[in-house]
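Each chain you see keeps its place in the complex, though not every chain is here.
To keep things simple, chains are lettered A and B as they appear, and every chain counts its residues starting from 1.
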Amino acid sequence: MQTTFIDNLIYFTDLLGTIAFAFSGVLVAGRLRMDVIGVLVLAAVTAIGGGTIRDLLIGATPVFWIKDSHYLLIIALTAIVGMGVARVYTKMPWYILPILDAIGLAIFIVIGAQKALSYGTNGVIAVIMGCITGVAGGVIRDVLASEIPMVLRKEVYVTAGILSGSIYVFLLDFGTGHIAAMFVSMLSLLLVRIPAIFLHLSLPAFNLNKDEHQ
Amino acid sequence: MQTTFIDNLIYFTDLLGTIAFAFSGVLVAGRLRMDVIGVLVLAAVTAIGGGTIRDLLIGATPVFWIKDSHYLLIIALTAIVGMGVARVYTKMPWYILPILDAIGLAIFIVIGAQKALSYGTNGVIAVIMGCITGVAGGVIRDVLASEIPMVLRKEVYVTAGILSGSIYVFLLDFGTGHIAAMFVSMLSLLLVRIPAIFLHLSLPAFNLNKDEHQ
């Protein structure tokens, strides 16, 4: 049936986002010289942190990765393969990490908004839940690495998330099919984020430090 | 009816605390040179972080700001207006931030204790939930800003919270009316905190570093 196909597509997309984020966690763990377990933990936290916070906030407990062990399995595989890949391709270009992040973000925003809607939230909350699903994993990763989370300072990151989440919710509301809404939303995020990554675009900063030039 | 009036008063007070904390988040975001979205996120985290943790711990999910969108709306308005105000009044005195904090704290302790009691906790847990509601938002804000949370080191902060939360719970227990108990509790917090802010009062530190003079 159509529904089953859509469900499978969403599930497959979700796992793809999990892989992208887990691999980004592996790359950060490598910079911090963590051991194998540290790599696994950072990969997992990055990949499922956002969805976990979403599930806690909307009251969907036990959280998704307790109900479905495939997520943890895929994260473990990604971490193992990822460590090998990162060792072999030591000259990995700098833009791999932000692009993995953008792919994960594009996917998780849609997945997160969808789950929130299925729990009966309104559209604004669904967009916020999408952004939390997409962004929070990276924030926890940065906090564990004792850094100010990049997303709070960097190139149109959350802005792009709000935009693509809103596009998704609006399209669904206008009666667009699930697959089309997902596709357009994810495309819009990549179209904003990828140029921003290469051109280092930022929103103007709100700066109260008078002693600095902006 | 009387109940409705009290409920409205509590709700209005809660929104006032939300504004105070959101504005304190705006001021910190300004120091960290965040973009507009960063300001919104920090304002929101400061204003609803504590209540969110309280709701998760007592099992009140979905959390309050998912059920009632007014909180997010008010935070967004405060962030927008707050950025304007902070730009115009660039010579804002240093004590604005701690006083906003004290007002938010006074309100949220009462609100948090009240919600815990309405979920059937005992008085000790209600005081702790009040303190978490009042304090945790600021802690998350400081962790995101990669600082040791001020509340763990500063002038009689949590102490004042425990005191005013206990006063509230005791007064209710002795049969005092809701409004009187709220008013006395909030007043007691401000009477402790505001002198502490201006006089830089601290509890004696517990110091295990032998190489420092205390």
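We adopt the following convention: contacts are C-beta pairs under 8 Å (C-beta built on N, C-alpha and C of every residue); 3 or more make two chains touch, one makes a residue touch a chain.
For clarity, every value in this text was computed on a predicted model and none was experimentally measured.
When 2 copies appear, how many make the full set?
The whole assembly in this structure file has 3 copies of the sequence.
Here, only the chains that are shown with their structure count from here on.
Approximately how many whole Å separate the CA-defined centres of chain A and chain B?
Using C-alpha averages as centres, the distance is 30 Å.
Write out the stretch or stretches of chain B touching chain A in their complex.
Residues 27, 29-39, 41-42, 52, 56, 61-63, 66, 69, 72, 83, 86, 90, 143-146 of chain B touch chain A in their complex.
In the complex, go through chain A and note every residue touching chain B.
56-59, 61, 119, 121-122, 124-125, 128, 139, 143, 146-149, 152-153, 157-159, 162, 202-210, 212, 214
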